[in-house]
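All protein chains of the complex are present and in place, except for one that has been dropped.
Chain nomenclature is as follows: A, B, C, D and E, assigned in order of appearance, with residue numbering initiated at 1 for each chain independently.
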């Protein structure tokens, strides 16, 4: 890691942008959090339902799923609504699935019972890292919904529904091959390699998605990126803990 | 109007809920406003584009259009995303069209030139009156986008693009036939008659949509409702002026 | 109201076009009517089904719903079929919902029992006022379907299913601000304000939808329009009665 | 052919149902015909457009195409609209393509020039044989649209656009293997074999579609069916001529 | 039939292309066959399911259905996937329905019991005659699936599920009006008349679909075409028998 590189916002390559989590932003949802990674702003709501999808009926287990979407003017240029197009794009699908898998990795679905929690992650404003902000914020909303369910006796108290916490961060090789943490849009759109890492509070990996957008990357560069990612997810774990402690 | 009726939130029948308009909520849009009517919260963004739909090309006129949508958990019960269903529902269509028509009523499309402004009204939280809040907030976002376009020489300075302001409010006959202004969800869902009124800053009507959900209504009741609506839109006009003056 | 204005078809401003209702036009439907308002021609069929939508099951109430559509060459220029586009447009949705609401306003859904009546209103030829003709004709088809159901012991005889009749008419401010009744396409497409009024046989309002297409309208103009509308719906009520008496 | 068989409507096995063609039923279309084969009633409109689909541009030839559809309550049981389902069913597609091919068989597309005629065949009431009635009626509407185009100098007068006439009829093997002409729904739904034959006015075949719904059919039975079909299309050709002569 | 005509591949006008059937090409399906008619290559799989569509439940009968599709680059020019377009085209629908009807003509649905067999016919490479190859190959896959079902006691042994075999072939009038059997793409695309004939192993007809693409055809030409078709289906019946005997 070359510390000399000057980032557009003056951060060190191993620094997160300012992260803010506002719990309970939504009056109706069983859990909710507005999470901000710099200018990226994602509203995460958790909806608890006392039923499961048909394919899970009668198996004594619950389900956690997620849907990601962007408001049309969350980005610099307005994009057409997917509801207007009549179909969901590949990117949306991919990210929704990633968020769902990431959260299920820390949920004991048996302890959840035959209930379903749906996490809606709507990007109100985008500046890079929307999917990682979504995973991180969705966990907080999920934790609150699980708490709500326990308080309202919708799940058994005995077993722990959440086995760990989970957060996510992006890392990347900038144009000059400097490895950097938490890329805003300006850096992300010109990065050689872009990687999203999802990790548990205990520090293990749930998901690693690294893509060479320009030059293929070496094993050594991969290691540098993972080192940075772990710094990021460790800090996000702390921020989640503080938010949930308030 | 029986003033004795006690509303769920203690308001008089001719009082608006607390209305807040936060201009510039979105970093990317040419104009934006987060508008709140009590617990109803709508994010309105205005996107300026230097082109018009195909059917308007070469006619020297611009276009203003709107799209309304609700986040899945804006309401008490989660609803399926229209993007997931693959089609837009009738209610969404109706409201989007209403907002577009309402705004165009105060726009000089010739003065706008061959440019298009799209108003996205996304309901982040719903408690009745989302369409009227959307119209009222969208006007503020539109005014800012027009200002932006003038500052950036995207429209000619000579002619006024906006000929007036526009706002909207709901009125209704509550369960006991009391006429009341600005109905929250609890009142709206049990009202006998529900009416949305869109009016200009000068006090003329742009749109009146009154529907008997229960008993048909009389000409006299209609007059009572319109009296209340005018009180509401007059106040909303003032609130818009203040917001735009800041 | 200026009576001097000469309408394209020579009518007085307070006169309906010739209205014809042909009951039983369809051999299969439980009720049907071909209704004509001048050159506007709408086929209305009522289909009775001994079941209700899922969300109504077990509640002891029935449902009345409507679907409006236009044949592709009902209008001067051929329009693409909505089945070919793969989706229903906003206008179609809006009108279908209006017809359904209008009819339900005069139906005792409890007396209907757990049965559903679907009104299909297909515009075979269009010349303005298709939605108001559809409401007016659909009521006749509905009345026949209710009669059929009583004759065939599909609903209990004791309670009245229909609490009143319902009809609809359009009114508008023509280009010179003259208020006029029952606008054909030529007048409707250049009107300053366009209003559709749905009223019961007893003369109360079920729905009022007024839209300023050009200049916003004043309270006084609104009153003039409502006066004309009431003249129209009163006459349509008589025409419905005659048709049902034959 | 056993002449002893008694048909539901008392016809001989080689008799058509009463066929009526009402030209000019639609005020807007360049050509139109309401055609009735007994209780089957199809509205055929021809829309002339001075352009061709993109794949034909610049080739000096025109195009004739058709769209078939059924009103939801054309049949005994209401069927869901294809616009509501969001897609066109296989049967609709098949019949639309059949009508288009049948008409193009008698059109000189070069003589039509770069123009397109779309035939809309909407079944208002169905009692078997809707596709054959549609072909037969669509030809009349097409002939009128071609005439309109010649009168309005939209096609060159020198060459003949129509090279022949075209009509269609159904034949089938009834439940007892009797071959019969022009099957109503009651016979069609229980027939062993169902065949639709499209023929020119000169008596040649444009399309033969025979399907064994029950028992496979022999070469001899096929010949019997074709004999009957030719009787039918010969008569339909006369009826078309009379209609066009009026 | 003029035997002098020289076909592009040197065959006689009454000769099939080389036909190959590879049974069991798919490891997972209950029955499967890769069938080749010259360069046309269709993979047919039969999937057995112990349930029937909802409309057949409780009627003691089974169902056989088919779905036809083409890989995007089965043809000379790549075509857009129907999954990407979001809808199935008319041609695909038509052929899927033809294959399903053809197979059901030789299935005793009562003997099948409340089970469903779905035939998927995917064209891996196309050179004319894909639908007839699909019918012919699908029968072999179906026969194996029925055998599997009997071996696995999924259908009763007593009654015969298959009442006969079924195969299909194309015939056509080439550009010079020569009647010819089994047309490859080069001949098919320029043929005056194109006909597909589906026949049972016993030599009766299940389906005849003849279309004049150019000149209408006479009764005599039809007879010539049917003579050739019978030669073709007789040979295909033998080839199916050999394949099933191996």
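Rule of thumb we're sticking to: a residue touches a chain if its C-beta (ideal position, glycine included) is under 8 Å from a C-beta of that chain, and two chains touch if they have at least 3 such contacts.
What you see is a predicted model; the values in this text were computed from it and never measured.
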**Omitted-chain contact residue, chosen from A:96, A:115, A:178 or A:235** = A:96
**Complete:** Full-complex touch with the removed chain, picking from A:14, A:114, A:207 or A:234, is A:207
**Message:** Across the whole complex, list the residues on chain A that are touched by the chain not included here.
**Reply:** 87-91, 93-94, 96-97, 101, 105, 164, 195, 199-200, 202, 204-212, 215-219, 222, 226
**Message:** On chain E, where is the contact patch with the chain that was removed from view?
**Reply:** 26-29, 32, 39, 43, 45, 47, 49, 67, 69, 71-76, 78, 81-88, 92, 118, 120, 122, 124-125, 127
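One rule holds in what follows: only the chains that are shown with their structure count from here on.
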**Request:** Rotation angle, chain C onto chain E: superpose the C-alpha atoms of these two copies and give the value as a multiple of 5 degrees.
**Result:** 120
**Request:** Could you please state the distance in Å, as a whole number, between where the Cα atoms of chain D are centred and where those of chain E are centred?
**Result:** 27
**Item:** Chain centre separation (chain A, chain B; CA means) in Å
**Value:** 33
**Request:** Would you pick out the residues of chain B that each touch at least 2 other chains?
**Result:** 86-88
**Message:** What's the contact topology between the chains, one of line, ring, star, complete, other?
**Reply:** line
